[in-house]
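Only one protein chain is missing; all other protein chains are in place.
For clarity, chains are labelled A and B in written order, and residue numbers in each chain start from 1.
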Amino acid sequence: MYPDDLKYSKEHEWVRMNGNIAEIGVTVFAEESLGDVVFVDLPKAGTDVGQFAKFGEIESVKAVSDLFSPVGGKIVEVNAATTDSPEVVNEEPYGTGWLIKVEVADASQLDELMDSATYQATLE
Amino acid sequence: MASSVNTSVNHPYIPSTDSERAEMLDVIGVDSLDGLLGDIPVEHRHPKLDIDAGLSEQELSTVFGSIAAENASSSSGYISFLGAGSYSHYIPSTVRSILQRGEFVTAYTPYQPEAAQGTLQVGFEFQTIICQLTGMEVANAGMYDGPTAFAEACLMAARVTKRTKIGVLSTADRRLPDTLLAYSKYQGIEIVEISADATEIPDDLACVGVQSPNFFGEIEDVERLTNLAHTNGALSVVHVNPTALGMFKAPGEFDVDIVTAEGQPLGVPMAFGGPYVGLFACKKVHIRQMPGRIIGRTTDTKGRIGYALTLQTREQHIRRERATSNICTSTQLIGLMVTVYTATLGKRGMQDLANLCYQKAHYAASEINRLDGFSVESLGSGGTFFHEFVVTCPSSPSKINAVLLDKKIIGGLDISDRSDSGMLVCVTETSSKADIDKFVQALSEIGASV
Partner (left out) sequence: MTISANAGDIDRRLLMDRSVSGRKAFTLPESDVPAQDLPSSSFLRDDVELPEVSQLEVIRYFSVLSQLNFSIDTNFYPLGSCTMKYNPKINDELSNLPGLADIHPLQPDETVQGAIKLLKNLQDDLGEITGLPGVSLAPLAGAQGEYAGLLIARAYHNARNDSTRTVAIVPDSAHGTNPASAAMAGLEVVTVRSDDQGNVDVENLRELANVNTAVFMLTIPSTLGLFEPNILELTKIIHDVGGLVYADGANLNALLGLVKLGDLGVDICHSNLHKTFSTPHGGGGPGSGPVMVTDELAKFLPKPVSEKTDTGYVLATPEMSVGSINGFHGSFSIAARAYAYIKALGLEGLQSVSENAIISANYIQAKLRDKYDLAADRYCMHETVLSATRQKKGGVSGLDIAKRLLDFGIHAPTMYFPMIVDEALMVEPTESESKETLDHFIAVMRQIDDEVDSAPELVHEAPHDLPVTRLDEATAARKPVLRWTADL
């Protein structure tokens, strides 16, 4: 449910690092709380985002939540699949349901995120 | 201080009897209602109210009969040439008949779609009809009225373009920018008047708001104004008359971004100003910024077709302070009236109706124009008008109207504040040739003598 190789923010986003690119999405807790995701509002590639700043919104039938980036940097890629098939966020929140990829400016920001065990403890 | 305490009266609208109340209080575990009112400050309980005693249905009918008799209308033998945003049209028997159905009238907002497929399918038909009339891609299920729909459209344009200046053409009904002002005054919005023949506009407008037919009854050049807006990065917001759309080009043909209208002409009584329904349609690309309820088609667990409110995350009950609008209860039943009306008139009826209004209005205009001292500029302007036109009178329109009233004629609206000695006259299918001739005759007698 909460892979060990990822880092987590308290706003229920996860980060997977590939070199200095951070792949970011929402956790199982987030997508289960929302229910069926119907729309994801993401910025354009090339936009800068600060750590813990809002970068978009995610909507289900009955709720809307802000999305906050766990790390700061330039957004280099945005997952186009979420436009036509927002349900991928529910189906594979850690896989094909990723949201944005950020070129991380300051790697030390990762230290401020939680590991899987710590994050799960916050859910109780 | 204390008036009647725990002495509920028997009334047709309140079924509980004394013994039933006693039984319920016993179950609750209190001696009397006062036992349940503990949190209400004692000194303020059971205030004296200066309200009359209740009336029987028969007495109530008499009261209302007297009230109605004090008003002048077609039912008391008056003919009227008032328009300016509320219009006299014949309402077919089908509309009144369907409105008798308590299942529509006394239903709640369709938040539980399984229990509201009637309301929802009607709303879907309403959305369809608005798209068909306006030529636009999507429509919502209705707003309060025309002017608030226009205000919401301008605010939507501001959200979409992220600009704060709204342009409104000078020929629009003042009620449009007035309502917009009330809605926008604390949102950092500036309203700018654009001259109707402007060839340039500020390059920071969120939208150009146009009314066509305009307040003076004339058709605006929507295509030109839309191009002008788009060239400057602004949206085109056009406020139309739905009856005219039976005959005149739909705004959707001109790449307009948002269309609004007053829906009252489509089967809704004038009723001293309300309730009406605001029509709202836009391009599909803007749908997430559209205010109001939207009804979508879908399927149930068995694959059967059904309808439900959709895209609800735009609305106040979910997004609260970030909602596209605070609108909650709107005008669903009026939307039903519009839907039944338009289904009844149908393709042919809407075309014939528009033509009939046009014919009678143009006849009246040309007859009035021939009178000494009166002129109708729209006749010679090279443009065209639908069913309203301005008459320039030889003297004060208000004084003329006062004399007309004695002849049981309600004249057009005195608009001399916007057009010298101007009277805005409207003629619909409800005016016969005899009515028009009587009006013209009366004007010629009044002439310059007032």
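Everything below uses one rule, namely that contacts are C-beta pairs under 8 Å (C-beta built on N, C-alpha and C of every residue); 3 or more make two chains touch, one makes a residue touch a chain.
Predicted model, so just to flag it, every value in this text is computed and none were measured.
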Touch criterion as defined above, residue of B:Pro113, B:Pro202, B:Gly373 or B:Gly447 at the omitted chain
B:Pro113
Residues belonging to chain A that touch the chain removed from view
35-36, 38-39, 59-61, 86-87
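Just so it is clear, only the chains that are shown with their structure count from here on.
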So what's the Cα centroid distance for chain A and chain B, whole Å?
45
Please give the residue numbers of chain A that touch chain B in the complex, ascending.
38-39, 59-64
As the complex stands, chain B meets chain A at residues 288, 312-313, 318-319
